[in-house]
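As you look at this complex, bear in mind that one protein chain is not there, while each of the others sits in place.
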Amino acid sequence: MKKTFFLVLPFLFLWTSTTIASPVVSDKTQECLSCHAQVTPGIVADWEQSLHSRVTPEEGLEKPALKRRVSAKSVPGNLLKTVVGCAECHTLRPDTHKDTFDHNGHRIHIVVSPPDCSTCHPEEASQYSRNLMSHAYANLNDNPVYHGLVDQVNGTVTFTGGKIGITPPGEQTNADACFYCHGTVIGVSGMRERETAMGEMAFPVLSGWPNQGVGRINPDASKGSCTSCHARHQFSIKVARNPATCSQCHKGPDVPAYPVYLVSKHGNIYSSLGDTWNFTNVPWKIGADFTAPTCAVCHVSLLVAGEGDQPEVVAERSHQMNDRLAWRIFGLVYAHPHPLSPDTTVIRNKAGLPLPTELTGEPAASFLIDAGEQKNRTAKMKKICSNCHAGSWVDGHFARFEETIRVTNEMTLTATKILLSAWEKGLAKGLAQNDSIFNEPIERMWVEEWLFFANSTRFASAMAGADYGVFANGRWYLSKNIRRMHEWLDLALQRKEETKK
Amino acid sequence: MKKTFFLVLPFLFLWTSTTIASPVVSDKTQECLSCHAQVTPGIVADWEQSLHSRVTPEEGLEKPALKRRVSAKSVPGNLLKTVVGCAECHTLRPDTHKDTFDHNGHRIHIVVSPPDCSTCHPEEASQYSRNLMSHAYANLNDNPVYHGLVDQVNGTVTFTGGKIGITPPGEQTNADACFYCHGTVIGVSGMRERETAMGEMAFPVLSGWPNQGVGRINPDASKGSCTSCHARHQFSIKVARNPATCSQCHKGPDVPAYPVYLVSKHGNIYSSLGDTWNFTNVPWKIGADFTAPTCAVCHVSLLVAGEGDQPEVVAERSHQMNDRLAWRIFGLVYAHPHPLSPDTTVIRNKAGLPLPTELTGEPAASFLIDAGEQKNRTAKMKKICSNCHAGSWVDGHFARFEETIRVTNEMTLTATKILLSAWEKGLAKGLAQNDSIFNEPIERMWVEEWLFFANSTRFASAMAGADYGVFANGRWYLSKNIRRMHEWLDLALQRKEETKK
Partner (left out) sequence: MKKTFFLVLPFLFLWTSTTIASPVVSDKTQECLSCHAQVTPGIVADWEQSLHSRVTPEEGLEKPALKRRVSAKSVPGNLLKTVVGCAECHTLRPDTHKDTFDHNGHRIHIVVSPPDCSTCHPEEASQYSRNLMSHAYANLNDNPVYHGLVDQVNGTVTFTGGKIGITPPGEQTNADACFYCHGTVIGVSGMRERETAMGEMAFPVLSGWPNQGVGRINPDASKGSCTSCHARHQFSIKVARNPATCSQCHKGPDVPAYPVYLVSKHGNIYSSLGDTWNFTNVPWKIGADFTAPTCAVCHVSLLVAGEGDQPEVVAERSHQMNDRLAWRIFGLVYAHPHPLSPDTTVIRNKAGLPLPTELTGEPAASFLIDAGEQKNRTAKMKKICSNCHAGSWVDGHFARFEETIRVTNEMTLTATKILLSAWEKGLAKGLAQNDSIFNEPIERMWVEEWLFFANSTRFASAMAGADYGVFANGRWYLSKNIRRMHEWLDLALQRKEETKK
């Protein structure tokens, strides 16, 4: 291979202020590159534009605390003095990965996992393990209520002899739908020969692949995929900090953080001026690097403010992401204080259901953070807001937001009462009949009340993007849908009476 | 405070062609900055990137007419020779602002209002006072019909004893919904002590705050908030001219200007090439500064074309924004010629309703601009189009648009006739029964016909973004919805007949 793969470096010097010595690539990685520069040139070129290709862990460790991107206290000696290339990650901990295979004399694995990354980034991996997202697979799949929703949404519905039937969704379908974001289980079922540019070679056969879902179950049994946000081989912090990255899973009506952000004043300013911001500085400096928050500003990044070499830390880096969030506004069925454990399968309400609230809204308090912790979290968030907003602004915003939680929960209760009435009067089949609570039209209307309209109204309130919370997907539908549910109930009752005659 | 707050200047020199002398900050503002650089560093950093922080009104007044951003003929002497900082705006006209309070020996107010801004920008403030937006609060709140819509959309719906009830929305809820864009009333109810980084201090207690709605009622009783578009303390013309800024209130299905723009050829080109355009030049030069219009190009900005120092003025700056619009395509209930007065609460149709048309579509002509004025406005708009399009193109576009107004109004009439029939036959309760005309499902269908589908179809036509006007939110629903309304009517009639038996 000709030494041309650093041709992009001159350009890179323009956008990073780091002075970079000639990068030292390990012999093993050189060997990978010698074929892969031809076989997968896109991967190699992407990596060449990464910090990984230009900085050694040793250099990373030497940076002052606030500027460090490497959270490890130390890194194994054999990794210290070369840049982080193919071999450095894809040969780590070979015995723990079920997808490890022999490849040109090396034992490599396909799916790099959080424990691999934690060799240099242990704090981030540890924080992320406390993030609800890291448990997103089981939290959906192993909760019988939510699993029932998956089956009804993704299953194949049939119509035979005038009757509706349903075939549960296959693994491929689920991987293409809910588990695309929640994460699949990556299975390994032997090896398969494949014709390649370098001749015939054997590779592991993976199921649930590809996937970059946040709660992916990796072949080493670990949870999560750092690549969900730190995408592909450039591992660009600019990508991770860009709101578009969050939109991968947060654009739909169930969790519409991204569309709400875009119509908020924060989003307006980002869309107008973001091209002049610095998305790569660590720490990230309020006002100097950006003049309006993105998702990462409020929920993830290490933020500083002030002047000189010792700026004040406004917010610590967090990959838990909910440690500044008092409320889980993603209602299941109601908005509620955030769960104590990222593993929500342990939750049981008083009725014995695996839900964080009763069907009538009371929180399953012993599984959720208490009022004191809610207050702490809100205070941490307000500290960020206060860099750009006075106290009356910030307090006014949060008071309004809490009222929106109250009102949307009340609307959800109203919808639930109508559904309970339908079940009770035998107009639909629900929990008591051991029937799915997500299949009949009236049940779908109920789900939309909380999953789409209440959630959307709350996101719009939380992030001040009201345009989304009224006519786009919020209060208009929140109230209209109840009227329609009530009309449905009235008609169904009337029909039942007539049938009796 | 160390003198570091102009560190960003070298960078700013790159994107502004203005030669800037060393900025003179007033003593008062220096005093503000001495604390606020630490207390609200984001605000200070944002302001440092503004023209306000670098140009004095005196310098602004000296510019040649076309390049001026200051429309005042003169500015009070005490403001002339320092840049426009904290104190310059937040201490103006202290006796007129109910939120004025003593703060470290100064009488400052929180909410800067259009009359404050008009110290230097009187033309813009005056134009804006003729903009429908400046009256957006009362036009919604004080119109009994529209107020009824707010109540039904935002109210809390209950279900008790098999019956639906509704609690009218509270002030917080309305501020979080319709009035987020229309503007709230900012009230002042005394003072409250608050712990700050500088010790305990007293601040005014504001209601309806925060808000940056276009028709905000300020503590000095004035209307509007310049910050709706000239956001935060950078007051960036780049932000005001960016279509994303308009999306704050114009993205939903009721006034979908932004999504329509994005799928129009204008929007395509903006999305592709906008990164190379100049968004800050005044005047704004067609072809040189941009090669496709944004919202501001057609509706607001001072436009020139041609060569040399004396380019031709294509369009005068307008903060009235509708002076090139013949039609108000935001149907209430029908599209109609623009109202004469920005205060639309004065309008009464022949039936005595506060609507710009009859329920059957005839315009309340005496409150609306006449055909001559419509022609004038269209001619002004066509003058802009004609810089990039030949006459046959422009005329063809407007002929098609007028046909779309006719057809969508006709579709609205059809939906209205179905609703009137439902009321008349006692299948729903409407005006005659003194019942809300926005609560029952059939009434909601009717509202969607005009507020969502007819409006969307018209916006798509006006701005040539047809993709939005067919399957996304337009003609498909416009025709489908009428079919569903008719089916509803048929079934309701049939049910009524059966009940009689």
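Chains here go by letter, A and B, matching the order in which they are written, and residues are numbered from 1 within each.
To be clear about the criterion, contacts are C-beta pairs under 8 Å (C-beta built on N, C-alpha and C of every residue); 3 or more make two chains touch, one makes a residue touch a chain.
Remember, predicted model here, so these are calculated numbers, not experimental data.
S.K.: Which one touches the absent chain: A:C35, A:L80, A:V239 or A:L493?
M.R.: Residue touching the absent chain, from the options given: A:V239.
S.K.: Can you say which of A:S71, A:Q248 or A:S421 touches the chain missing from this structure?
M.R.: If we include the chain that is not displayed, A:Q248 is the one touching it.
S.K.: Of the listed residues B:N78, B:T160, B:S392 or B:T499, which contacts the missing chain in the full complex?
M.R.: B:S392
S.K.: Mind pulling the subunit A residues that touch the left-out chain?
M.R.: Spelled out for subunit A, the touching residues are 2, 4-5, 7-8, 15, 37-46, 48-49, 110, 152-159, 162, 164, 169-170, 172-173, 175-178, 180-181, 194, 196, 203-206, 209-210, 212, 231-232, 234, 236, 238-239, 242, 244-245, 247-254, 275, 279, 439-441, 444, 451-452, 495, 498.
S.K.: To test your reading of the contact rule: which positions on subunit B touch the chain that is missing from view?
M.R.: Considering the whole complex, subunit B reaches the absent chain at 262-265, 267-269, 271-273, 275-276, 286-288, 291-292, 305-308, 312, 386-393, 396-397, 399-401, 403-404, 407, 410-411, 414, 417-418, 421, 460-461, 464, 466-472, 474-476, 479-480, 482-484, 486-487, 491, 494, 498.
Following the convention adopted for this analysis, only the chains that are shown with their structure count from here on.
S.K.: Between subunit A and subunit B, tell me the centre distance in angstrom, where each centre is the average of that chain's C-alpha atoms.
M.R.: Centre-to-centre distance between subunit A and subunit B: 33 Å.
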